[in-house]
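All protein chains of the complex are present and in place, except for one that has been dropped.
All chains are identified by letter, namely A and B, in their written order; residue positions are counted from 1 within each chain.
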Amino acid sequence: MNFSLTVGLPHYLLVGAMLFCFGLYGVFSKKNAIAVLMSLELMLNAVNINLIAFNRFLWNNPVEGTKHLLLNGHVSAIFVIVVAAAEVAVGLALVISIYRSRLSANVDELDWLKW
Amino acid sequence: MNAQYALLAPEITLAVVGLVIFSVGLLIPKGSRQGMVPLTVLGILVTMAVAGAQFFSNVNGSFLDGMYLADNYASFFKLLFLAAALLVVLSSTEYVQKLPAHRGEFYGLILFAALGMMVMAGSGDLITLYVGLELMTISFYVLVAYLSEDGKSGEAGLKYLILGAVSSAVLLYGVSFLYGLTGSTVITEIAAKLGSGMSPATILALLLVLAGFSFKISLIPFHMWAPDIYEGAPVPITAYLAVASKAAGFAALVRVMLVGLKAQALDGNVAVALAVLIGLTMIAGNLMAIPQKNFKRMMAYSSISQAGYIAVGLLAGTPDGVKGVLFYSMIYVFANMGAFTVATVVSTAQGSDEIKDFAGLARRSPLAAVVMTVSLLSMAGIPPLAGFVGKFYLFKALLDQGWVPLVFIAFVMSMVSVYYYLLVTRTMYMEEGADLPKIGVSGATKFTLLVTMLVTLFLGIYPSPLAKMATIAAASLFR
Partner (left out) sequence: MLNNFGAIGILLIFAIALPVILVTVPKLLAPRKYSKEKGTVYECGMETRGETWVQFKTNYFLYALVFVAFDVETVFLYPWAVQFRKLGTFAFIEMFIFIAILLVGFWYAWKEGALEWK
């Protein structure tokens, strides 16, 4: 491997993979529901980093016959951001509703069902 | 330009109907929200007519350079989702009347979930697929947590949200690698670029995508969520979740795997791994269903094993296999809706859904007991019911591909499933249940029960109309 200071695709993918793993770890180890939702966001942002890095480094091609660039990855990232926001909004609303009935936001205490 | 938008007619119709339902719910003052059910049913029927017209006039078009497809395969699944939504709406009228608040939104959310599934079935692009998937699951998060008074429901909703979001993130991470490998998110272009290449990155992407979808269809290592969420959710929503959300997962998974990644997914080692997972799913799902005391938990494990049967068609990977998937998914809608409608009736009357609550149902409500028996036996695959024909198509397709041991497992496990289905029947017919109330079914619920039972019987004896539809739909996938 070439250890020069040039930042290239592998570095971005590494950051993405790290974020994804932190997020995955956080989802299954955090007690507080809000922290779990934050970990989820980390995972989705890892996806965004991947999409944009791939677009920038590998598929930065112009649309045929024009000078505009193909921005598939960027557009995908916008969709991911928006949908993730909707998902987290519903998640927070559920946390509030559960908090109201139990006065706690700890995932550990969600033991009324078996899992 | 305009002709292309006509391809989207079913989706646009359903979106408009959903928004109208929400608006009507706001305009009518609280407490007097009547008339929502007829309006919803009408909306679903109109959308069904549009989707049916597309199917029977053989509309096969693509939209925006293949990002969205309106082919027979998608139309078949659209009809399936709409039928499921219709049955859920009809069977839940009395249940919804008992809800303390927010009755109108219930129907709107069911419609939006159906819209999301339709987008999933029709999407030829992975990001479009993701948006459809999220539209469906976000609607489901709210529906699962609908009983705000009941702590279990909210808890199930939050659990479903966390696990569902993780699985979507895993799926998307795989999609991002597919994009990196091919520079496109359109399924056909991915197939063209990947060819039959098998790099480590392709395998990683394939496994991530497969894991994400396995969660949605509850294949074995990703099945833990199902029993809890099924138990906590309102009964009609459990039915909808088991039937439609699973079918939508299969609709998308089959398209991605057999159109986009066929060379990779059905190649030697990956196929063997998939076969092992499917075998485990059938074994564990059926064995864990046996000791369950709660009807919804039992049905959850049963639905896990059913996912195993349906995935058999995916593993076969042939038009025959896809035909089996389509056929079985459709009859599974009617069998499962029949069983869950009975469960809804019982849980509305008795406020509980343990299996022992069904005691003496044959005496207390003969129709419900008969429908339950027919539905369960159909799921077990007893001839002459529809489930037998469906399993026959699926196992035959797999046998043609030479997976003899897996077919054997599937067959044995179908026999095992008869045992726990008959336990419920025994409770209904043999036990007294003396102190339990008499249950009357009427109106929309009765209609739902009769329809599901008749369809299950009819398709068992005379399957060829649906089989023909499934063949046409499967053929359009492989064009």
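Of note:
The definition used in the following text is that a contact is a pair of C-beta atoms (placed from the backbone, for glycine too) under 8 Å apart; a residue touches a chain by one contact, two chains touch by 3 or more.
None of the values given here were measured: they were computed from a predicted structure.
Considering the whole complex, the residue from B:19, B:64, B:276 or B:412 that touches the absent chain is B:19. Contact with the omitted chain, checked across A:14, A:63 or A:85, is made by A:85. Interface with the hidden chain, as seen from subunit B, comprises residues 1, 19, 22-23, 26. Residue positions on subunit A in contact with the hidden chain: 4-6, 75, 78, 81-82, 85-86, 88-89, 92-93, 96, 99-100, in rising order.
By our rule, only the chains that are shown with their structure count from here on.
One inter-chain figure worth recording: subunit A and subunit B are separated by 27 Å, centre to centre, where each centre is the mean of the chain's CA atoms.
Residue ranges of subunit A in contact with subunit B, taken from their complex: 16, 20, 23-24, 27, 33, 36-37, 40, 43-44, 46-47, 50-51, 54-55, 58-59, 61, 70, 72-73, 75-76, 79-80, 83, 86-87, 90-91, 94-95, 97-98, 101-102, 107, 110, 112-115.
The part of subunit B that touches subunit A in the complex is made up of residues 127, 130-131, 134, 138, 141-142, 145, 148-149, 151-152, 154-159, 161-162, 165-166, 168-170, 172-173, 175-177, 179-180, 183-185, 224-225, 227-228, 231-232.
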